[in-house]
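Here the structure comes first, spelled out in structure tokens, and everything after it is commentary.
A single protein chain has been omitted from the complex, and every remaining protein chain is retained in its original position.
Chain naming follows the written order as A and B, and within any one chain the residues start at number 1.
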Amino acid sequence: MTKKYTGGKIFTALTYVFLYAPIIVLIVFSFNSTKSRTIWSGFTLNWYKELFSDRLIMSSLQTTLLVSVVASLVAAVIGTFAAIGFYNMKKNWRGPLLTVNNIPVINADIITGVSLSLLFVSAGALMGFELGFGTLLIAHISFDIPYVILSVMPKLYQLDRNLFEASQDLGCTWFQTVYKVIIPEIMPGIINGLLIAFTMSVDDFVISYFTAGSSVQTLSMTIYAMTRRRISPKINAISTLLFAVVLILLVIVNVRESRQHKAELKKEKMLKGAN
Amino acid sequence: MSKNKVFSGALRAVGGFFDRFRKQSFAYPYVLWMALFVVVPIILIAVYAFTSAQGHFTLGNFSGMIDYVPVFVRSLWLAFLATVICIIIGYPVALAISRMNPRTQRVLIMLIMLPMWINFLLRTYAWMSLLENTGLINRLLGAVGVFDLINSLHAGDAAYTPITHFQLINTNGAVILGMVYNYLPFMILPIQSVIVKIDPFVIEAAEDLGANSRTVFRKVILPLSLSGVVSGITMVFVPAVSTFVISKLLSNGTVMLLGDLIEMQFAGAAYNPHLGSAISLIMMVIVVICMSLMNRFGEGEEQAVMM
Partner (left out) sequence: MKKSIIVIISAVLLLGLFSGCGGSTASKGVVNVYNWGEYIDTDLLTQFEDETGISVNYKTFESNEQMYSVLKQGGVSYDVVIPSDYMISRMIDEDMLQPLDFANIPNYSLIDGGLKNAAYDPDNVYSVPYMWSTVGLIYDPTVVGEVDSWGALFDSKNSGNILMFDNSRDAMGIALKYLGYSLNTTDKSELEKAYELLKQQKGILQGYVMDQIFDKLESGEAAIGPYYAGDFLTMHENNPNLKFCIPTEGSNVFVDAMCILKNAQNKENAEAFINFMTATKNSAANSEFIGYTSPNKEVKDLLDLDELTESVMYPDQALLSKCESFINLPQETLDYYDELWIKLKS
């Protein structure tokens, strides 16, 4: 039995090495005392110091976080309500609307970016505004909402329709039903969608590249500009920090989840024991 | 009596209509948003594709498309290869993970998702340090003596120039490697999540009926996991076809893909949004065709996103 699986296990281990090797190299060379990305000459924290004093990188980090948080929150609100609305529609309306909703997800991001830039530039010429934080935010919200909807819809379908009837029989209006019954039930789906939307926004490069204009820059755009010029190990430093932050976050979430899991198992045991 | 019934029935119908309207109205703001920010931009692309720089209707942007067929073919081919490689690597890994106990599985899945959270520009850039002529892989091979060995094999050949490195970067291979590296997790995760959901009783039943593990795999697991593979293909192929960062970073402009071509027309060296829109339109059509073919076989992107 185990013999058959070791081949698979070795293959899997190799794949993980493949996935992590470049990242480890990046991290190691972020501490290199010379600019070289391939020859090790000694340990230093200089690049991190330079990173924090680099105004452009810090402001683009701030922009990225701001846009991602705001866009994912707005998307969560609009998306949840939209999903509830879609849920109540007749099938022949819902189908095409959901297809249109999926367009930003299926479409290559360069097309989304380029098409939005055409829109913003033409509208801007007519109405006198330029590409900037506003257009960047709108673009991010636009590609975040579909992920929220795709996350919430399955949860809505899992809901027991009797819940609505029950709450309305008990005297709730539709709005009250939504706030007090539906939303708490689908909250895991909303949170999930929020997280996915946030990830998509933070990681986005192409759409931001075409819609941010000259006055704001996201972190991805700054990194791209850095790769087009002299490469500085500051990029390695950014990678290391991002990796550390994400690692810590994922560990926290996982530890919490396994603790909750253990608590639930304990509860079950106790209940069984009581019987 | 019946008049009352009809009347109250009509009232209920009207009330129901308004009720439904109220319930549906939650979606109306978003429908408006979609119309403005999803539909209109695509219409704009179509408009630009069919107009000339002077503003007249023209098919001229499409007539020159023959020149760019090599770029289309190259993009589709490289994306296809990258997708196939992702399946070849991703499926066994997903299978292996799904066979482990749940706690290990959770850790392993977390480890797969971790690189995805790091900016993909950085992940691609990381490969530059490894693949360059003076990069780590070539250095390692040189230190171990691989090049000396190869050179000594050709010692008698007058026409042979000794090599100091393997050409790894600036090749189609480097671009495919970049694609596989960036999108492999998107193939592993959907397959794993689908395999894990297969009812273990089904497998037990198959074994009870006399199937050995290879038959179980071929006849039970494989067919049931196909929808995961389809999701994975969706998540890998489309980004691979349209990328321009991977080709820019790993090929220094020698391998031009559709994404590079489009980017050139809008923010790059040859400003022509009409040509760029025409190429984008064709790319959209190709993607829609591929995706509808895929949808015949599975859930498609919806399951893909939710993994």
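Just so we're on the same page, a residue touches a chain if its C-beta (ideal position, glycine included) is under 8 Å from a C-beta of that chain, and two chains touch if they have at least 3 such contacts.
Every value quoted in this text rests on a predicted model; they were computed, and no experiment measured them.
If I consider the whole complex, including the chain that's not displayed, which of B:Ala10, B:Leu153, B:Ala205 or B:Ala270 touches that chain?
B:Ala270
Looking beyond the chains shown, say which of A:Gln62, A:Thr99, A:Gln158 or A:Gln176 touches the absent one.
Candidates A:Gln62, A:Thr99, A:Gln158 or A:Gln176; residue touching the omitted chain: A:Gln62.
In the whole complex, not just what's shown, which of B:Ser25, B:Asn170 or B:Asn295 touches the removed chain?
Of all options in B:Ser25, B:Asn170 or B:Asn295, contact with the hidden chain holds for B:Asn170.
Just checking the interface: what residues of chain B touch the absent partner chain?
Residues touching the hidden chain, for chain B, are 67-68, 70-71, 132-134, 167, 170, 251-254, 256, 260-261, 264, 266-273.
Mind pulling the chain A residues that touch the left-out chain?
Chain A touches the chain not shown through residues 36, 38, 55-56, 58-59, 61-62, 65-66, 69, 117, 120-121, 124-125, 130-131, 135, 187-188, 191, 194-195, 213-215, 225, 227-231, 249, 252-253, 256-257, 260.
We adopt the following convention: only the chains that are shown with their structure count from here on.
Report the inter-centroid distance (CA atoms only) between chain A and chain B in whole Å.
Using C-alpha averages as centres, the distance is 17 Å.
Hey, which residues of chain A end up touching chain B in the complex?
4-5, 8-9, 11-12, 15-16, 18-23, 25-26, 29, 37-39, 78-79, 81-86, 88-89, 97, 100-112, 114-119, 122, 138-139, 141-142, 145, 147, 150-151, 154, 174, 178, 196, 199, 202-203, 205-206, 209-210, 219-220, 223-224, 227, 235, 238-239, 242-243, 246-247, 250, 254, 257-258
Considering only the defined contacts, which chain B positions touch chain A in the complex?
19-20, 22-31, 33-34, 37-42, 44-45, 48, 89, 92-93, 95-97, 99, 103, 106-108, 110-123, 125-130, 132, 134-136, 139, 181, 184-185, 213, 234, 238-239, 241-242, 244-245, 249, 259, 262-263, 266-267, 273, 276-277, 280, 283-284, 287-288, 291, 301-302, 305-306
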